[in-house]
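Heads up: the structure comes next, in structure tokens.
The complex appears here without one of its protein chains, the remainder shown in place.
Chains here go by letter, A and B, matching the order in which they are written, and residues are numbered from 1 within each.
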Amino acid sequence: MSSIPSYATHKPETSCRCSAYLDWLQMLTGACLILFMLMHLLFVGSAIISPSLMNGLSKVFEWTGMAQIGGPVIFFLLLLHFVLAARKIPFASKQQGIMIANARRMHHLDTWLWVIQAVSGMVILVMGSIHLWTVLTNLPITAQKNAMRLQDSRAWIGFYIVFIPMVWLHTGIGFYRIMVKWGIVGIDGRPGLRKKDALIAATAMVIGFMTLWRFVFLSIN
Amino acid sequence: MARMLTFNIFRYNPQDSASFPHMQEFRLEETESMTLFIALNRLREEQDHSLQFDFCCRAAICGACAMVVNGRPGLACHTKTKDFPDKITLMPLPVFKLVGDLSVDTGTWFRGMAKKIESWCHTKKVFDPNAQEERMDNALAERIYELDRCVECGCCVAACGTALMRDDFLGATALNRIARFILDPRDERTEKDYFDIIGTDEGVFGCMGLFGCQDVCPKRLPLQEVLGKLRLKMAFAAANNLLPKFLRREVRL
Partner (left out) sequence: MQIFQSDLLCIGAGLAGERVAIEAADNGFSAICLSLVPARRSHSAAAMGGMQAALGNSAMGEGDSPDVHFADTVKGSDWGCDQEVARIFVNNAPIAMRQMAFWGVPWNRVIGGEQTYYKGGKPFQAYEKPENEGLIHSRSFGGTAKWRTCYTSDGTGHAVLYALDNRATQMGVEVHDKTEAIALIHDGSTCMGAVVRCMKTGELRAYLARAVLIATGGYGRLYRATTNAVICDGGGMAIALDTGVVPFGNPEAIQFHPTGVVPTDILVTEGCRGDGGTLLDVNEYRFMPDYEPEKQELASRDVVSRRMVEHIRKGFGVKSVYGQHLWLDIRHLGAHHIHTKLREVEDICQSFLGVDPVTQLIPVRPTHHYSMGGLRVNKDGAAYGLKGLFSAGEASCWDMHGFNRLGGNSLAETVVAGMVIGGKVVEYLKGADTVFKTETMRDAVAKQQARIQSLISGANGGEDVYAVREAMYDALILGAGIFRNGKDLQESIARLNTVLDRARKVGLKSSGLGASPELSLALKIEGQVKLALCVTHAALNRTESRGAHTREDFPERNDRDWLTRTLATWPDSAADKPVLNYEPATKVFEMPPGDRGYGGGKTIPMDNPPEAAPKGANGKAQGSEK
């Protein structure tokens, strides 16, 4: 049996479940972050309808402690998810080259999607941290504060123009990958899922940009 | 009017000290129903006797002639030239050791894989030549055969980003083989035995879900579903002892 090791070991039990646990964690943290992002979208998107609606929601979060506790938890999930996923991302340039060469040679969409996910993941790690830090150190969240930040400095507008698409590319592709990798969607379902998923991500991106637009032109008083 | 095809073919003979890896251009007039089997043999017989490539059954049954055709791994024998533009680039499969030109050593890789995952029915029973065969449900036999159809061509491995980056990754073909034995009641291995083989980052958890394997498999094996269900099965096999009863699952392939 392959369970009998051919080398000396200090472990009484040879089978290690850690790969399985880490894979579970990677998927579950990813799924949580996807759910969070959808709720976050509804939350900030509410500003499009009315900034006071968003402020109202924010008060609820503040009052229930969701912002104070949930915020740092999300931050932690983001970091954890990155560490878990990074186990699979090549950091050696030779391996990165192999991956990109393969995607290019095969003209293979799913391999390209993975490359996008890996790159956007890195970007989100940095920008997401900045975003979260800025927001969480200035609680409670209000539409006016957001507007002020954006209207104060154009750099922040540039920041979100990059950040929003990165987030939704990563979230959209991540959702698609969970569905196919975990056998939830079958072979025939894959192209259809890809289309629907792209539609949802694109819608989210549009709502994200509309919110950004709203904040940039929101009268602060 | 027949097309004039241009073939760009990878050339390198490791046994010839004067040889170096390069691309060589050949030209050949297309004929009706031309496949790469016909084209490559004509090139060797008419233009360059030293050209190396592998064909065996030339009927897409044996898996010998896998190569990279315009970037995608596939079986050369059932690749019709009419499905391609008039420029065709042929490269040997990556991952496998090069023998020369388009010929690679898949035999060593697959034999090693078979030994590693112990690709045989493990049983404590002894064959009795006088006994009737053990019964099996026909539908189950057909499901086993469905996965047993793999021809070990190596396309799925060559198209897999993970396998290209990490040479310890088992690859879709090995995981599919394990799924075949999990289905087969004649193999008495337990879930734990299977977990020991594939429940790692070299096995099913190493799969990053790119599904190049599914998209190039010349036998159209359901690799995406097999890998997905195996991941779920192995993930629950590991987690079931931590989960409360109502969340535990016995995943069936």
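Going forward, contacts are C-beta pairs under 8 Å (C-beta built on N, C-alpha and C of every residue); 3 or more make two chains touch, one makes a residue touch a chain.
This is a predicted model, so every value here is computed, not measured.
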Neighbouring displayed chains - absent chain, whole complex: B
Touching the absent chain when the full complex is considered, from B:62, B:239 or B:253: B:62
Omitted-chain contact residue, chosen from B:35, B:176 or B:200: B:35
Hidden partner chain, residues of subunit B it touches: 13-16, 32-33, 35, 37, 44-45, 48-52, 54-64, 78, 80, 99-100, 103, 105-108, 110-111, 114-115, 118-121, 125-138, 141-142, 144-145, 148-149, 151-152, 184, 186-187
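One rule holds for everything that comes next: only the chains that are shown with their structure count from here on.
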Centre distance in Å when subunit A and subunit B are each reduced to the mean of their C-alpha atoms: 34
Subunit A residues touching subunit B - in the complex, by the definition given at the top: 1-3, 14-17, 19-24, 87-88, 90, 95, 98-99, 102-108, 110-111, 114, 177, 180-184, 186-187, 190
Residues of subunit B defined as touching subunit A within the complex: 68, 71-73, 116-118, 122, 159, 161-162, 164-165, 192-193, 195-197, 199-201, 203, 205-212, 214-216, 222, 224-225, 227-232, 234-235, 237-239
